[in-house]
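Only one protein chain is missing; all other protein chains are in place.
Note that the chains are named A and B in the order they appear, and that numbering of residues resets to 1 at the start of each chain.
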Amino acid sequence: MGSDGELADAGGQRLIDAYRMQMLRKAALLIACIAGIVLVVGLLSVHSYSSISLRESYEVIWNHIAGNEYPRRSDMWWADTYIWNRAMPHALAAIAAGAGLACCGSLMQSLMGNPLADPYSTGISSGAALGAIAAIVMGVSVTTLAGGGTVVNAFLGAMVPAIIIIAISERISMTPATLILIGTALSMFFGSLIAIIMVSTNPESLQEAYLWQVGNMNNIDDFGWDCIPVMLGVTAAGSVVAMLLAGKLNVMSLGDKSAQSLGIDVKRFRTLALTLMALMTAAIVAFVGILGFVGLVCPHIVRLLTGSDNKFVIPISMAVGAFILLITDYVSVVVGSLPIGVVISCIGAPIFFLLIVFSRNSGKGALY
Amino acid sequence: MKRLDTPPDAPGAVAFDIRTAYARERNRNVLFMLAMVAVSVVMFLVTLGIGTYHISVSDAIWVFFDHLLGREVDPEDDYYVWGEKIGRVPRALGAVVAGVGLAVGGVIMQNILRNPLAEPYTMGISSGAMFGATLSIGLGISLVPFVNGSYATIANAFILSLVPLTIILLISFFKRVTPTMMILTGIAIMYLFGAITQIVMVTSSSETMQNIYSWEIGSLVRFNWERLPAVTAIVVVLSILLYLCASRLDVMYAGERAAQSLGLKVNVFRLSVLVLTSFLTAAIVCVVGAIGFIGLVAPHIARIFVGSSNRYLMPAAAAFGVAFLLTADTVAKIFTLPVGVFSSLLGGPLFMYILISQRKRAWM
Partner (left out) sequence: MDKTAVIIVAAVVVVAGATGALLLLSGGDDNGRSASAEGIDYEAVNLMIFGNANNDLTIDEQDKKTIQDIIDGKTPAEGHPLADVNVDGTIDRKDLDEVQRIIDREKGITLHVACYNYANKKAVIDVEYPVKNVGLYGMHTVTSALYTNAGDKVVAYANPSGTKGDYPVMMGSLSGEIISSGMGGSTAIDWKKFMEIDSRTPVGALVIDTAYAGDITAVTIRDFNNAGIPVLAFNGNNVYAQIAATAWIGFLCGPDTERVGKQFAESSQEILGEISRKVSGLKDEQRKSFMTFTMWICVCQNNSPNNSLGELAGGIHYSKVNREFASKYRGNGFSMNLDAETLANFQDCGAYLSIRTSDFGSDFKKLVISNYEFKNASMGDISVSDFMHNAVERLYFINNLLPAALKVAYITEMMYPELFEKGFADGCAQRFIDGGYAPFLYDSNGDGKLDAKQTVSSLLTVMTYGDYKTAKGSA
């Protein structure tokens, strides 16, 4: 069977080649993102001083790590202060937030089987906003740590809708679609409480509250490195757990019934995943406010390029999310008067619009 | 012709049950409508007496009737109750008009989008209006020349709230537009407008931003004698038009293929109804802002009592909308907060309750 054997080999070879292409694509995307991140970190540092170049900014970072110092209050001294105390925490926070939100986004979309889900679908965002705004406007907060009040409040506030939803999904069996709807209803309710507070307060508090909601890096500017351990730690831990769950997630995206028949305890898995996502998202949102679109759009972009296997989608969309948010932060810093949340809206909204309008009706790999 | 005293297990019993069941349902419809209208009338009169100015409810009602009948009224009382421009009467009338318009809009939207969560703002109308208001209040830009100040806000809001509709119409020339597609496009446009609105809000001073924000929340306080006639006219005309389409809408709800086989050009019909509803909603939103909850839940509550036939559903939902908005506005006046705050405060829990209790029921 010589000719048959050759044909079989050719078919097999094509399969192997196609597989290699796929893996290469994934690796390329990942590497591109990481390279991009390093570049933008440098750019962020450059933007601190118009007089220093890209190469010099890397030099400054290297010098700081190595422990070298510059003459006090000179150009380079302030550059070092600025880069190390402000630009670096900024970059790291953007990376942590982007990676964390993208990870939660892909988790949510697979878990709910709904391409329009994002980390805030369970109403976490409005709970966090309520906590933060209560702290900002009324000075009502759980702790008196200097400035930490808003962060802690936001975190606790975020957990309230999360706990409600998780409790409901444990007691009452409902489809994921209904879960999201309940999240929407909770958002509406918390949103009206927020509206009551915002409408009765003076303009400066209102502006501060609004800026928090939109999503900005003020906390990072104010507290510098203090924020980073929590953000990075939670994101790292959460993503490790997410990777461990990736295989089961693939099965969940087939639908509740299929997953159940394949041996997954759907209810418990959902509870676990929701808890994980709630913690991760709450930790991020508490520091940077409600950054939209990263969790919604990054997984879609990655899926378009590399398919829907969660074992790859999760880490790659984390890289993509980190990169996109870092670019957004850079744009926001360069423009100066736009907080990062506004920039990501301006980037994300058109992308979302294009995704919807130009997706194929057949629904394959598209949004509906 | 069966006699009503036939025993239940006799052969004619089935027809007997249907007739009384139908009669019972007719009665229920009528009762619900009457109840809502009664509540509306009562709240209308009560709200005349609620407000910062010291006047009792009964005195305010006297002022209302005295003014109508042309009798003499204390000028201070008249100033605050009837108002030269702003007053309690135009505000209450505005509540009636807005209640009708939003409820009717909600019924229609849920119908043509075949989605129980649709509401008048699903097409991004509120975000367009908000953007228009932001342009006017925040940047002083008026899309209509020679108009400025609050009229610019209204004009901007009206024009821009129709942009999402226009975009969907444009897309419909290239692709077939399904209800899901409409909703998603509405969401996408909402995000787009939201992003630009955010830019303006964030770069304006804190006072301007407060102005814009309080506009958005939705308040009936902006209804005055100058604006009431135009809005009333639009709402009345469009509501009647939409009611005339009611039976055809019922057919559509039975399913698209069924409708087509019954002789209805579904797509064209759907889009033209959408246009009418958008104008209706835009007319209200451009003056009042985005008051939530009514367009979403009025149809549901009415449906519980009245059933899904649009011929009864639309008036019933409208009646509920009016009753609810008058009550909410009265409460809002007591707390001196905008009415939009209360509609969403009630909306969330009520919506959740409906979701949980009705989740196993079919949405008809």
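Here is the rule we go by: contacts are C-beta pairs under 8 Å (C-beta built on N, C-alpha and C of every residue); 3 or more make two chains touch, one makes a residue touch a chain.
Owing to the predicted nature of the structure, the values given are computational and were not obtained by experimental measurement.
Undergrad: Among the chains present, which touch the one that was left out?
TA: A, B
Undergrad: Tell me which residue among B:49, B:87 or B:105 touches the hidden chain in the full complex.
TA: B:87
Undergrad: Please identify which residue in A:14, A:55 or A:268 touches the non-displayed chain.
TA: Selected residue, touching the omitted chain: A:268.
Undergrad: Tell me which residue among A:39, A:116, A:241 or A:331 touches the hidden chain in the full complex.
TA: Touching the chain that is not displayed is residue A:241.
Undergrad: Which of these, B:221, B:251, B:266 or B:356, touches the one chain of the complex that we don't see?
TA: Only one listed residue reaches the unshown chain, and that is B:221.
Undergrad: Residues on subunit A that touch the omitted chain in the whole complex?
TA: On the side of subunit A, residues 48-49, 72-75, 77-78, 81-82, 85-86, 145-148, 199-204, 207-208, 211-212, 216, 218, 221-227, 229-230, 232-234, 236-238, 240-241, 244-245, 268-269, 272, 275-276, 279, 283, 336-337, 339 touch the unshown chain.
Undergrad: In the full complex, which residues of subunit B touch the absent chain?
TA: 51-54, 79-80, 83-87, 133, 137, 149-150, 153, 202-203, 206-207, 210-212, 214-215, 219, 221-224, 336-338
By definition in this document, only the chains that are shown with their structure count from here on.
Undergrad: Which subunit A residues qualify as touching subunit B in the complex?
TA: So the residues of subunit A in touch with subunit B come to 116, 168, 172, 174, 178, 181-182, 184-193, 195-196, 198-200, 203-204, 206-207, 210-211, 214, 293, 337-339, 341-342, 345-346, 348-350, 352-353, 356-357, 361, 367-368.
Undergrad: Flag every residue of subunit B that touches subunit A in the complex, lowest number first.
TA: 117, 171, 175-176, 180-181, 184-185, 187-189, 191-192, 194-196, 198-199, 201-203, 205-207, 209-210, 213-214, 217, 292-293, 337-338, 340-345, 347-349, 351-352, 355-356, 359
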